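Of the protein chains in this complex, all but one are displayed in their positions.
Chain nomenclature is as follows: A and B, assigned in order of appearance, with residue numbering initiated at 1 for each chain independently.
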Amino acid sequence: MSRPDRLFMIALALAAASPALADSLLPPTEYANKQLADPRQEAAARELMHEVRCLVCQGQSIADSDADMAGDMRNNIRRRIAAGESPQQIRAWLIQRYGNWVTYDPPVEPLTWPLWFAPIVLLGAGLFLMRGQFKRRKKKA
Amino acid sequence: MKRGLVLWVPLVVFLAIGAVAAWNLYSPSDRLIHSRLVGQPLPAFVLPAALPGRATVSRADYAGEPRILNIFASWCVPCIAEAPQLMAMARRGIPIDAVAIRDRPQDIQMFLSRWGDPYRNVALDADSSLQLSIGSSGVPETFVIDGSGTIRFQHIGPITDADMARLIQEYEAARVPS
Partner (left out) sequence: MIAEAGLAALWLAASLSLLQMFLGWASVRPGQEAMLRFVRPLAVAQGALAAFSFVMLLCLFLRTDLSVQLVVANSHSAKPWIYKLAGAWGNHEGSMLLWVTVLAVAGAGVALFERKLRQDTHVATLAAQATISLGFYGFLLFASNPFTRIFPIPMDGNGLNPLLQDPGLAFHPPTLYFGYVGVSVAFSFAVGALVTRDVGPAFARAMRPWVLAAWIFLTLGIVAGSYWAYYELGWGGWWFWDPVENASLMPWLAATALLHSVTVLATRDGLRAWTVMLAVIAFSMSMIGTFLVRSGILTSVHAFAVDPQRGAFILMLLCVYIGGALALFGARVGTVKEGAAFDPVSREGMLVVNNLLLSIILGIVMVGTLYPLGVEAVTGEKLSVGPPYFNKAAGPVALVLVALMGAGPLLRWRRDSAKALAQRMAVPILAAAVSLLLVVLLAPGIGLLPLLGLALAPAVAVASLAPLWGRNLRRTPLITWGMVIAHLGIAVSMAGMAAESAFTKETLIAARVGQQTSVGPWTIRFEGVEPVAGPNWTAIAARLVVRRGDGRELLLRPQARMFSSPPTPTSEAAILTRLDGQLYTVIGEPDGQGRWQLRLWWKPAVTLIWYGGGLVAFGGFLSLIGRLRRARRTKRQDEAEPTPAFEPGREALA
């Protein structure tokens, strides 16, 4: 296969998950698919990438997406972690721009209280129902 | 009759779920992620020029007069669709700058000679860094930035004829300091 042909085929074969989106011909940015040398930093970046939502695919984290933009976001996150930024800072930076939508780990704030307190409320409600039953049983016993 | 009331809780919960589902069905989410930086100052950035002999876009340009910042790419099909509208705006004398996302100079050159060149300055954003820092989630997108460097308006997707009036109105409004 000649080179342009190959490029064309590759562009076709490897276009983003959504066929409606055209894709850049540029190769992925350096750290889109390259791990950081320091395993601790890479682990921190990985954890953050798994909770940041891909902006163009909508149903995946950027860690699980073939989209170019997800690759650029991974590149962005890895570079900043390598430059010494903390995952919390980067998360805050992204939320400042894209809102809470961008993280799969909703921050605890009044709007998400029902979400985060749901387990406790459910446990309380369940115990309340059970307690009623146990009491009745004790009376019988 | 406490137990009696408890027995109706499931129905109430279910009806609430049904209401939410119906709401989502009839006013479906627009699925657009708007930038939270609208109303905030444009962040600082440094980008190389996209074309030889053509100035790059820089943060310092956003002083005095409002400008329009168009995020586009030569590989983006909807960007072709909005080209005539951008040309029309440029003819009205509205200054439009462009940032080309993940692009190559020769491709940009070809795109502009084919579909028209409405731009003043053109910068190259090879790793989407500017795109991320202004909260844009795709191409094309168009931002109105006022004379004090504040982002006043974001348009997501290609500019159609129907969008023109709104965009020009937002541009005119940006002349008045907020």
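To be clear about the criterion, a contact is a pair of C-beta atoms (placed from the backbone, for glycine too) under 8 Å apart; a residue touches a chain by one contact, two chains touch by 3 or more.
The structure displayed is predicted, hence computed values, not measured ones.
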>> Quick check: which displayed chains does the absent chain contact?
In response: A, B
>> Take the complete complex as the reference. Which residues in subunit A touch the chain that isn't displayed?
In response: 1, 9-10, 12-15, 17, 19, 26-28, 33-35, 46, 50-51, 53, 57-61, 63-66, 99-106, 111-112, 114-116, 118-119, 122-123, 126-127, 130, 133-134, 136-137, 140-141
>> To test your reading of the contact rule: which positions on subunit B touch the chain that is missing from view?
In response: 3-4, 7-8, 10-11, 14-18, 20-29, 31, 33
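Basically, only the chains that are shown with their structure count from here on.
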> What is the distance, in whole Å, between the centres of subunit A and subunit B, each centre taken as the mean of its C-alpha atoms?
Replying inline: 23
> Which of the residues in subunit A come into contact with subunit B in the complex?
Replying inline: 22-26, 29, 55-56, 58, 68-69, 72-73, 75-76, 94-99, 101-102, 129
> Which subunit B residues qualify as touching subunit A in the complex?
Replying inline: 6, 31, 33-37, 73, 75-77, 101-104, 107, 126-129, 131-135, 137-138
